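Below is one structure, written out as structure tokens, with a few remarks after it.
Only one protein chain is missing; all other protein chains are in place.
The letters A and B name the chains in turn, as written, and every chain counts its residues from 1.
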Amino acid sequence: MDFASIDPTTVIYNLMIAATPILFAALGELVVEKSGVLNLGVEGMMIMGAICGFAISVETGSSYVGFIAAALGGAILSIIFAIMTQYFLANQVASGLALTLFGLGLAALLGHSYTGQVPPEVSKLSVPVLSSIPIFGKMFFNHDFFVYCSLALVFFIWFFLAKTRLGLIVQAVGENHDSAHAIGYNVTKIRFFSILFGGALAGLGGGYLSLIRVPQWTEGMTAGAGWIALAIVVFSTWQPWRLILGAYIFGGITILQLNLQAIGVNIDVALLSMTPYVVTIVALVLMSVNRSKKSIGAPGSLGKSFIKVL
Amino acid sequence: MKIIKFLSLISLFFVGVMSSVQATELKVGFIYVNPVGENTGWDYQHDQGRKAVENAYGNKVETSYVEAVPEGADAERVMTQMALSGHDMIFATSFGFMDPVMNVAAKFPNVKFEHATGYKRADNVATYSARFYEGRSVIGHIAGRMTKTNTIGYIASYPIPEVIRGINSAYLAAKAVNPNIKFKIVWVFTWFDPAKEADAASTLIDQGADMIMQHTDSTAAMTIAEERGVYAFGQASDMKKFGPRAQLTSIIDDWAPYYVERVGKALDGTWKSEDTWDGLAPGMAAISDFSNEIPETVRKEAQDLHDAIASGTVHSFTGPINKQDGSTWLAAGETADDGTLLGMNFYVEGIDGDIPQ
Partner (left out) sequence: MIKLTPRNNQSKILIAITPIIAVLFTMIFGGILFWVLGKNPFEAIKLIFWDPLMSETFSDYARPQILVKASPLILIALGLSVGFKANIWNIGAEGQFIMGALISAGIGLALYPMENRLIFPLMVVCGTLGGTLWALIPAILKSRFNTNEILVSLMLVYIAEQALASASIGILRNPEGSGFPGSRNLNQYPSASNPELIAGSGVHWGVVFSILTVWFFHYLLKNHKFGFQIKLFGDAPRAASFAGLKSNYIILLCFSISGGLAGMAGMFELTGPAGAITIDFNVGYGFTAIIVAFLGRLNPIGILFAGLLMALTYVGGEISQFMLGIPAAAIQVFQGMLLFFLLSIDLIVKFQLSFIRNKHISRKE
């Protein structure tokens, strides 16, 4: 076995690309869950983003316009979920599952004429100076714009949730919607826009998949990425920074096992693919055992409908 | 039951709009395990065969299909309903449809069934499959001659005989022209997951592969090969659109001639249950046009090899061949029998790594 032929630089480089779509989607879902809503429709919103982004960038010739369309596609689909759960008070779990079903079907119909097309290429943005550092330069500073964008978003979302008034309101709404309402916040409206934001980011994740990571459109191309994004949010224990760790571990395991296989190591792929989920459960348990730190853990009102009784 | 009562009321309005039924001699149904898709893939190729049948027989034959049918109970229901609605012939195009086909065939002795890649037959159930490994010999030869790094990357789906056979066949052909050849094989445990196949291709390229072969259904690996500037071989369909420079050639599943022939036999009453395992000769497994990137001499050799296999003078598995553990499989001059090929569960000598269990 020739471990030397695994080049850590390229492994980490590929891992970052593999993790970016799920990082986008997970960031969106994190904000949604922080506001107390569980949207299981991530897969559906991602694939809508994938086709909208792809179609628009093929039509306009600009991948950046495509990414905007991807975000819009995801957000527009999420409006259905937002209206159902916030105004019609439908159960979130059931609505999210229905959204995935609907999104997968709709994307396939919309994408019918786009299979086999080639999207405009997205150039790499080498960070000046930094990208010429040996090893680290290639690993971290030679990516496309959206990899940096996803990392920057982690910072912004952390900043938004922890440091801004609106962010704290979102969290308050998610923690206890009745008290938040009593204080005078408009729970429904805040959740509505959180859901839209989550949809937009899931859409961006999908767009990254169809425009950069694979670059092509194929029916059903998300192949479960949305579900992994959901798992990562849990893994991160709702801490934006840990999302990076989660996304890179989940993405990394695939890349790592492919690398090990390529050099001829006999590994149990199923067992290896299970581990991140087991780790996630262990993390959840540890977190709930260690309840002394009140700030961590699932938002108190997660998944519950807010019923305004006057 | 209110819903049903209500629906029955509404539908009274709809009775009038039933479409007129055409007078056709034969109704042929197809069931696919995945969505048909638009351009490439296993199911797409079967649907091309369906369209060929429509073109060949015009008004005499009517075809229909159901896509994305899960194997098992759902497949059985779909086929039964097809039979009930007057289909005379049903093509079931995935291995996992095997037991459902047998069950439905027993209930409808007058309906003819054709099951792809299976091994169970009955009076009204025929089976067919293609010797794709013959095509893999051709691409193995090209890869062996053209690689600069002597490293071929192979994206494999599931460890089943069909896939293992392909790996062995490609390896033997490459080895024959390039003794230093090395195969790097990754198993992705899926037939279709574009992101994962793209990762697999990147990984193989990073580890030095400059030729990518795939036994999965998506075009992701071809796209990555194009992007990274290496060569690749398409699978199931011509993938040139996805890798105009990268694709050297594709192994094409061409079911059209077989479907046209079998439907023809059903029409004239000469259809009977048979087992067909055709290869390059009738073109059930075909090779798409060679790319101009392939040097003239190699193109000629590849074409010769293709013709030799098609004419039967060369067999992809001709001894001496040892198994991976060094034990003798085929003595010099001996060719592999179909039984061993159909159940192949070992690598030949020279391939590194283990087949996952």
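Basically, a residue touches a chain if its C-beta (ideal position, glycine included) is under 8 Å from a C-beta of that chain, and two chains touch if they have at least 3 such contacts.
Here the structure is a predicted model, which means the values were calculated and not measured.
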Touch criterion as defined above, residue of A:59, A:121 or A:268 at the omitted chain:
A:268
Of the candidates A:76, A:169 or A:284, the residue in contact with the absent chain is A:284
Residues of subunit B (touch criterion as defined above) contacting the omitted chain
2-4, 6-8, 10-11, 13-15, 17-19, 29, 35, 64-74, 76-78, 80-82, 84-87, 95-96, 99, 107, 119, 158-161, 164, 189, 342-345, 356-357
Touching the hidden chain in the full complex, which residues of subunit A are there? Just list them.
38, 40, 80, 83-84, 88-91, 93-95, 97-99, 101-106, 108-109, 219, 227, 230-231, 234, 268, 270-271, 273-274, 277-278, 280-281, 284-285, 287-289, 291, 297-298, 302-303, 307-310
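Just so it is clear, only the chains that are shown with their structure count from here on.
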Subunit A and subunit B have mean C-alpha positions lying a whole-number Å distance apart equal to 35
Subunit A to subunit B touching residues, read off their complex:
5-7, 10-11, 14, 18, 21, 108, 112-116, 118, 209, 213-216, 218-225, 254-255, 258-259, 261-266, 268-270
Of all residues in subunit B, those that touch subunit A in their complex
35, 37-40, 153, 184-190, 192-196, 198-200, 202-204, 206-208, 218-220, 223-224, 227, 241-242, 352-354, 356
